[in-house]
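All protein chains but one are shown at their positions in the complex.
For chain A:
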Amino acid sequence: MTKEAKKPFRQSVAEWRQFVYNPDSGEFLGRTAKSWGLILLFYLVFYGFLAALFTFTMWVMLQTLSSDIPKYRDRISSPGLMISPKPDTALEFYFNKSDANSYAQYISTLKKFLETYDDSKQSENINCTPGKVFDQNDVADKKACRFNLSELGQCSGKEDKTFGYSKGTPCVLVKMNRIIGLKPEGEPYIQCTSKEQDMVEINYFPPGGSIDLMYFPYYGKSLHAHYLQPLVAVQLAINSNSTNEEIAIECKILGSPNLKNEDDRDKFLGRIAFKVQMTE
């Protein structure tokens, strides 16, 4: 190795040039054109065959799957909680009560989110029996239950187009992740708490933050096309002397033994924490 290092620079450049293109033997990078052609042809055939094999095995694998429900659902046994609007980065709301621009983003998100809940979109949905799981296992045409926007009260966006943001009573919608076949037990409801209890007063729509069992179970995107997941609106009436303060809020799903909310590793399983800071 040391001997090679001692080679004069010009010589090694010449050797490189020779390697890149050797005019005597017509070799380019150590192979002749014919040799390169053969090699490329070989790899074309080889990789072509592999690609075909890959496609074929994938096709076979997909044939074994149902288009309605996934084969395994063991990785999502319990649903996570999520809120809307969801700020871009972290779950932190910053807005100025008197500056419409500062919360415009939240409002448009909420509006867009609630569009699917509009009465006009729910024409095919039926009114279900409240408080009872709506089992449709034997029915081919699975119906979705109607979710009346009016249940969200002041947070429905009907009376107050700013969802309370302009009044210092911002609304946040809490939803539970859709999981095929999930049937909550008991009487699940959402409860939000803040460590700074005196700073904020929390109201729930529907009252008590309850989630009606009639919206369960979910049968999947293809079978249950018009399905709407139940929502709970949380209205945060922020104390006037707590403006400019950062308020941490944690919402949990309670009242149902089969919905987990205290997993050590998954901080969003049956619970969600977010922060609100309102300025004037």
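By definition in this document, a contact is a pair of C-beta atoms (placed from the backbone, for glycine too) under 8 Å apart; a residue touches a chain by one contact, two chains touch by 3 or more; residues count from 1.
By our rule, contacts and distances are computed from a predicted model.
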Match the chain absent from this complex view to the correct UniProt protein name in "Sodium/potassium-transporting ATPase subunit alpha", "Anamorsin homolog", "2-methoxy-6-polyprenyl-1,4-benzoquinol methylase, mitochondrial" or "3-ketoacyl-CoA synthase". "Sodium/potassium-transporting ATPase subunit alpha"
Quick one: which of A:Pro170, A:Pro184, A:Pro206 or A:Gly220 touches the chain that's been left out? A:Gly220
Specify the residue from the set A:Arg10, A:Lys195 or A:Arg265 that touches the hidden chain. A:Arg265
Check each of A:Ile76, A:Ile202 or A:Ala237 against the chain that is not shown and name the one that touches it. A:Ile76
State which residues belonging to chain A touch the missing partner chain. 1, 38-39, 42-43, 46-47, 50, 53-54, 57-58, 61-62, 65, 68-73, 75-76, 79-82, 86-91, 175, 177-180, 218, 220-222, 224, 227, 263, 265-269, 272
